[in-house]
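All protein chains of the complex are present and in place, except for one that has been dropped.
Take a look at chain A:
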Amino acid sequence: MNDDAPVEYRIAHLKERLAAEQLGELGIRVEPRGSSVTVVGTVPTANCREELVHTAREELAGMTVHFDIVVAESAAPDHPEELA
């Protein structure tokens, strides 16, 4: 990707890669925030997080990217919900 391309297209291409490549990830939000880009969401495993960060840094090379990526929690619940 051309580093001089408008940020919107670079974000769109990153989203396309996240969906099409190994991650198969559609649920990550990637948004321009001032002069930087934020990448926010939840992924299934720590491996997925590493791959996501790597892909985003590659596709958005030269830009400041802020990540808030959480690995899905896998603990059992501690209480139920009573539905009337």
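Criterion: a contact is a pair of C-beta atoms (placed from the backbone, for glycine too) under 8 Å apart; a residue touches a chain by one contact, two chains touch by 3 or more; residues count from 1.
Methods note: contacts and distances are computed from a predicted model.
K.L.:
Missing chain, UniProt name, options "Spermidine/putrescine transport system permease protein", "Metallophosphoesterase", "Glycine reductase" or "ABC transporter ATP-binding protein": which is it?
P.N.:
Per the UniProt record, that chain is "Metallophosphoesterase".
K.L.:
I need the residue numbers on chain A that touch the omitted chain, in ascending order.
P.N.:
Where chain A meets the chain not shown: residues 23-27, 29, 41-42, 44-45, 47-48, 70, 72-77, 79-84.
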